[in-house]
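Note that one protein chain is taken out, while the other chains of the complex remain in position.
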Amino acid sequence: MRYHQLSDGSDSRLAVSGEQGIYDLTAAKPRLSSLRDLFRAASLADQSPDAIASRQLDDATELSPQRLEEQRRVPVDADEVWAAGVTYEISEQARRQESTMPEIYLDVYDADRPEIFFKSTPSRTVGPGEQVGIRADSEWDVPEPELGVVLYEGETVGYTVGNDMSSRSLEGRNPLYLPQAKVYDRCCSLGPSVVTDIEDPHSLSLSMSIHRDGETVYSDETNTGEMIRSCEELVSCYRDHNAVPEVSVLLTGTSLVPEDGFTLQEGDHVEIAIEDIGELHNEVTTV
Amino acid sequence: MRYHQLSDGSDSRLAVSGEQGIYDLTAAKPRLSSLRDLFRAASLADQSPDAIASRQLDDATELSPQRLEEQRRVPVDADEVWAAGVTYEISEQARRQESTMPEIYLDVYDADRPEIFFKSTPSRTVGPGEQVGIRADSEWDVPEPELGVVLYEGETVGYTVGNDMSSRSLEGRNPLYLPQAKVYDRCCSLGPSVVTDIEDPHSLSLSMSIHRDGETVYSDETNTGEMIRSCEELVSCYRDHNAVPEVSVLLTGTSLVPEDGFTLQEGDHVEIAIEDIGELHNEVTTV
Amino acid sequence: MRYHQLSDGSDSRLAVSGEQGIYDLTAAKPRLSSLRDLFRAASLADQSPDAIASRQLDDATELSPQRLEEQRRVPVDADEVWAAGVTYEISEQARRQESTMPEIYLDVYDADRPEIFFKSTPSRTVGPGEQVGIRADSEWDVPEPELGVVLYEGETVGYTVGNDMSSRSLEGRNPLYLPQAKVYDRCCSLGPSVVTDIEDPHSLSLSMSIHRDGETVYSDETNTGEMIRSCEELVSCYRDHNAVPEVSVLLTGTSLVPEDGFTLQEGDHVEIAIEDIGELHNEVTTV
Partner (left out) sequence: MRYHQLSDGSDSRLAVSGEQGIYDLTAAKPRLSSLRDLFRAASLADQSPDAIASRQLDDATELSPQRLEEQRRVPVDADEVWAAGVTYEISEQARRQESTMPEIYLDVYDADRPEIFFKSTPSRTVGPGEQVGIRADSEWDVPEPELGVVLYEGETVGYTVGNDMSSRSLEGRNPLYLPQAKVYDRCCSLGPSVVTDIEDPHSLSLSMSIHRDGETVYSDETNTGEMIRSCEELVSCYRDHNAVPEVSVLLTGTSLVPEDGFTLQEGDHVEIAIEDIGELHNEVTTV
C-alpha cells in the first residue's frame, strides 16, 4: 500500500492510496494520525501495517488528489536518517573524479564493509514541496536521488524516495569534511509517499531532473538493479552495534550525479522519481 | 557555578555545588529539574543561569556528597553532541600514524576549516558511572578525552568533560568509515558536571587514566592551551549553515591518545579529569 | 499588559498589545510561544511576566489587528478550570427561583465556605470565536459571564473573561446533577486575552449580550464590585487541600442570568465584555 502524511492545519493525518482512490485513515481512527502510529500498532499487535490499514478502509473518508497535493508533508517522521555511499558503480567513478583522494572510494567499493553515515535529524529533513538547502559557504552542490528504506525498530517496513543533498566542495576538499558536506540545515528530503509492498527493491527505475528558469538543466535515469550492495546488507550494517531508534530511514546511495561543471542554484527545482513509489519535488534555497 | 543532574528514581533533579556545599535547586523550584530548564528560563528572562540559580540557594536543600555520587546522571541532556578533530598538535601526529592516508589529517591541520562531525544523540550518550561501548566488530578502540562546550541555542553557556569513544580500526581503515567509528551504541560520555564560570577554557589541564584489573594501563595529561583552534572558532563552524538544536555539546578534540599498541577492553575503567570541571568515570562494555 | 495567544497553522504564538500596537513576542523569542512559557520563565527567574515581556518589545515584530482577530485562540492553556457559584447577590436570587431546593443556595450565600467546583479540562474549553455547547438532553441552557482569575502554580498572575456554560434543566432538577450541568463537551470558553495589570478586580464593569437572527435577545450588565466574595478568598478556597496544577483559571461566578423564560439556541451569538480585559464572542452549538 502507498501511505501519505498530510498536514491539516495543526493536525497530522495518515492517508493511503490505491486504484480505488485516496483514503483518510485518520477519519476512521483518530489516533492513527501518522505512519509511526500505524507501524507501532502493527508491531505491538504482530500484524502487518497493511492488514491494519485495510480494515479501516470502510470507515475512511475519500480524499481528492488536489487535497492530497496541497496538504502533503514528509511521509514518515524518521527519528534519524542514515545514508550509504559508493553503492553504485557510477557513484564510484564520479566520486573518484571529484576527490583529491580517489582511492578511498575505490577501497570502500571493493570492501566488505559499506560506507554508512548519519545523515539527518527531523529538524533538518523536509518533505515534498518544501525547500532543500545548499550551504552558503559551498560553491559546488548537488542533489543525490536515492531509494530510502523505511525501518521500524530496525526492520524494513517500506520504501520511499530520498534526496541526500551534498556539498561536493566540502566533500571533495577533504574526506574529513564529509559530515559538514552532508549534515546541515535542510540537507535531506523524503517523499512523496511510503510504499510497503515493493516486490523487489533492486529492480526499480530511478530518475532525476533539475529545472531552472523553465529549462531542464539535468535529466538522467538509472535502476536500483545497478546497486552493488543489497538493501539488506546496508540495513544490517546500519543496525550492527548501533542504538537504532523507533523509526528511521536508510538512504541507499545513488548513481545519478550531475557532471562536474554542474552545481545547484537557488530557485532550482529538483524532481526525483522512483518506479512504484512516486515523484519527490523540491525547490532549492541557500542556507 | 557547578551544576549536576541527579536521578531520584523517576524524577530528575538539578543541583549546584560550591564551597558552601551542594544544593538541590529542584527543592526550591520544582520545575527547575534539569539544566535545560535553567538555561531556557535564563534565555527567556535575559538573565544569566547563575543569577537565577543563586537566588534559589536560600530555599534549596543541602545534599550530601554521597547522595550526589549515588544519584548523578548525565549533567546535561544535549539534543545533539558534535565533535571536532585534529585540534591539538599531538592529535595530528597520532592520527598520521594510524591512518593509511595521513595527508588528510595534515590538510585539516593546516586548513582554515576545522573538522567537525555529528557525534551522538541522547540515546547513545551516557553519564558518569555508566558504561561506554566498544564495537564488537572493532579490534582497536580508544577513549578520546575532550573539553566539551555546552551550548544553549548555539550560545556557549558552560563546559563539561566528554569522552569521544572511537574505533581506530574503522577510522584507520578508511576515512569514509569515520561515522561508523564515531556514532554507535554508547559512543559518548559526558560529565560529571557542567561549569558555567570557567575563566579561560584554553588553559585547563586535562588528564586521562585507564585502569584494568587494578592496574593503571594508561595515564597522561595535557592542557587545553595546546589547542590550535579556539572554542569560539569551533562553535562558529558548528553553527554555520546548521540547524542548531536547543541544547547541544561540542567536544573540542583531544591530544591524549594511547599509543598504537593499546586498545580498550571490556571492564576497563576510564577516568578523564579537566581542571575546574571534574572527573568523569566510565567502565567499558562491548556493544 | 494584555496577552494574546495566536495559532499560526501548526504553531502557537504569544502576542502582547498596548497603546503602541500589537507585538509578536514569539518573533523575538521562538521559545516564548505561549503564556505558560512566559509564566514559567517568570517564576523560575523570580521576575514578573511583564518585565520579561517588556524586554522583548524591541525585537518583537508588529502584528496587525486583523491578523490578531483571525488567528486568536484561547489566551491561556489552563490545565484545569475551576469555578465558583453564588458569589453575587443576584445570582442567589436567580438560583433560588430555578431550583426546587432554594435553601442550599441561601446557605452557601451566608456560609463562610464558598461554592467551588471543577469546571473544565483543556479538551472541553474553547477560545474566542469557537463554538460553546448546549447539551442535547437539556431544554434550558444559559451562558454565565464571569471574571476569570489566571493562576500560575496557584498564584494570581492575571485576569480573563470566562463563560461558564450551564444546563439549568439539570442543575435545577437536582443539585446532585450539578457536575453534569457544568462539565460536558464545549462547556467553557475563555478569552479574548489575559491582562496582568488589573488594578482592582473588584470594580470592573461586566456585560453580556446574546444575539439571534440579527436581534439582541438578551443584554445586561453588572460590576464585579457586586461580588460578595473577594477573588483572594475564592482562590484560597480553591488552593486549600487541593493538588493545584501549573496553570489554572478560576471563574468567580456571575450575577448576569437571563430570566427564566430564556434559553440558548443553536446559532446564538454570546458576547461577554469585561472592562479593561476585552470582549469574548462565541456561537452556540448543540453537543
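Remarks
A, B and C label the chains in the order they appear, each numbered from 1.
Quick note on the criterion: a residue touches a chain if its C-beta (ideal position, glycine included) is under 8 Å from a C-beta of that chain, and two chains touch if they have at least 3 such contacts.
Not measured: the values here are computed from a predicted model.
When the full complex is examined, the chain removed from view is found to touch A, B, C.
Of C:A28, C:L68 or C:V108, it is C:V108 that touches the chain left out of the display.
Residue C:L178 is the one among C:L68, C:L178 or C:V217 that touches the chain not shown.
The missing chain, though absent from the display, is touched by one residue of A:M1, A:L38 or A:V74; that residue is A:L38. Think of the hidden chain as still there; on subunit A it touches residues 29, 31-32, 37-38, 40-47, 52, 55, 246.
Although one chain is not displayed, its contacts with subunit C can still be listed: residues 80, 85-86, 101, 103-105, 107-108, 111, 113, 115-118, 121, 123-124, 133, 135-137, 170, 173-180, 183-186, 237, 240-243, 245, 287. Residues of subunit B in contact with the chain left out of this view: 7, 9-10.
What we mean here is this: only the chains that are shown with their structure count from here on.
Each chain's centre was taken as the mean of its CA atoms, and the one lying most distant from subunit A is C.
Rounded to a whole number, the gap between the C-alpha centres of subunit A and subunit C is 47 angstrom.
Averaging Cα coordinates per chain places subunit A and subunit B 32 Å apart.
Along subunit A, no residue makes contact with two or more other chains.
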